[in-house]
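All protein chains of the complex are present and in place, except for one that has been dropped.
Order of writing sets the chain letters: A and B. Residues in each chain are counted from 1.
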Amino acid sequence: MKDKIRMILFVLILGSFLTSILLLVDSYASPIIKRNKILKIKKSILTALEIPYNNKNITGVFSNNIEIVKKKNKTFYISKNGDVSFKMSGPGVWGPIESAIALKPDLKTIKSITIIHQEETPGLGSRITGKKFLNEFKNKVITPEIRIVRAGQAKGNNEVDAITGATLSSKAFEALINNQIKLYLPLIKGGKK
Amino acid sequence: MIFARLKSTEEFKTVANGLWRDHPIFSMVLGICTALAVSNKVDNAIAMSAGTTFVLVATAIIISLLRKLISTRVRIITFMIVIASFVIIVDKAIEAFFPSISEALGPYIGLIITNCIIMGRAEAFYIQNKVHLSILDALANGLGYTYTLVSIAIIREALGFGTILGIRVMPAGWTNWVIMAMAPGAFFILSVFIWLSRTLAKIEP
Partner (left out) sequence: MAYLLTIFIASVFTNNIALTYLLGMCPFIALSRNPKTARGMAFAVIFVITLTAAINWPIYHLILVPLHSEIIYYIVFIIVIAASVQFMEMIMEKFLPAMQASFGIFLPLVTVNCTVLAVSLFMILRKYTYIQTIFFAMGSGAGWMLAILMVAAINEKLKLVGDIPKGYRGPGIIMVIAGTIALSFLGFAGMVSIQ
């Protein structure tokens, strides 16, 4: 009996000692982690809206240039000259893709697209993060919808060349863009100032 | 002469065992999940092995200090609580200071808990040895784990991305072996490592 009590006491003391260390670590680390996450979103939105920034003035640039509008729990980021940006997410080939898009004030032309997170095949599908691919989207129109076609065959102003050797990732990204635009666009069209 | 005397000390044996003779990955084939999963880039491998070594050393200190107090019946759960606590510290530290590495490693940092090397060493060594020997053992095992993981990662990153630590090493015309950056490449490279080390160390299956 005495042994058992000693055992339980030992585990309890050790447990509470370690937990207090952990709480200390948590109180120190979690504000930094939170800040990192917010900074990451701000960075990608600023990049999508093509507003220049450096690592030191992100927060200032963001609050000076961008107005946050919430519509039915979807968040829109509107810049001073009326460009509208929002986050998009959807399934890729291996895991989720997260991205941010910016539309020009006419809500038809793409200003630019950036990738926030992806888990595509390294070296093949992961090239969706490359400048060459993302730059193709600039000034394309989203009506009736964006189409990613075989490399070298993009003609219309809603067509973009796919990545050679990464047809699946290209297709997944195409579906992601069109689905998310369908979801977001009606909301912002209804009430943009 | 000095070397011969050194060779017979307990400290030397501990280090030699960790680094080569009982090398965790090659001879015991322990802790390979993480070795396989995060070795496609050198920086991930370094972060992972630094984390694992830290948890090993911290666990070694705590367990060997408390070894007279831990009763055999609760020892496994004690090991688990201690290991998990230090893994959380590592996890939070990496998330706070290296957010991009944290994202690349995902849940694998948490899986240091089930890395059999740590539990295995705690059970086999730290529970019955003095603190300084345990720390030596932890450092040796950690180092053994590190050099394996990093050398696998160097091969995989060089072949799979043409880079090492993000710096281009392969000639301009190099075609990346995409398979090296993915799961099958991990299996193939580790199998070559195991083959080489077993042939050199003459371990019989």
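The rule we apply is simple: a residue touches a chain if its C-beta (ideal position, glycine included) is under 8 Å from a C-beta of that chain, and two chains touch if they have at least 3 such contacts.
It should be emphasised that the depicted structure is a prediction, and the values quoted were computed from it without experimental measurement.
*Asks:* Which listed residue (B:Ala50, B:Ile81, B:Val131 or B:Ile154) would be found touching the missing chain in the intact complex?
*Replies:* B:Ile81
*Asks:* Of B:Ser71, B:Thr114 or B:Thr163, which sits in contact with the chain we cannot see?
*Replies:* B:Thr114
*Asks:* Looking at A:Asn36, A:Thr75 or A:Ser89, which makes contact with the chain not pictured?
*Replies:* If we include the chain that is not displayed, A:Ser89 is the one touching it.
*Asks:* In the whole complex, what residues of chain B lie against the chain that is missing from view?
*Replies:* These residues touch the chain not displayed: 29-33, 36-37, 76-77, 80-81, 84-85, 87-88, 91-92, 106-107, 110-111, 113-116, 119, 179, 182-188, 190-191, 194-199, 203-205.
*Asks:* For chain A, which residues touch the unseen chain?
*Replies:* Looking at chain A, the ones touching the missing chain are residues 19, 22-23, 25-26, 30, 89-96, 121, 168, 171-172.
Throughout what follows, only the chains that are shown with their structure count from here on.
*Asks:* Averaging over Cα atoms per chain, report the distance between chain A and chain B in Å.
*Replies:* 33
*Asks:* Show me the residue ranges of chain A that touch chain B in the complex, using the header's touch definition.
*Replies:* Spelled out, the residues of chain A in touch with chain B are 3, 6-7, 10-11, 14-15, 18-19, 21-22, 25-26, 29-30, 32-33, 36-37, 40, 117, 121-124.
*Asks:* Can you check the complex and tell me which residues of chain B touch chain A?
*Replies:* 40, 66, 69-71, 73-74, 77-78, 81-82, 85, 88-89, 92-93, 95-97, 99, 103, 160-161, 176, 178, 181-182
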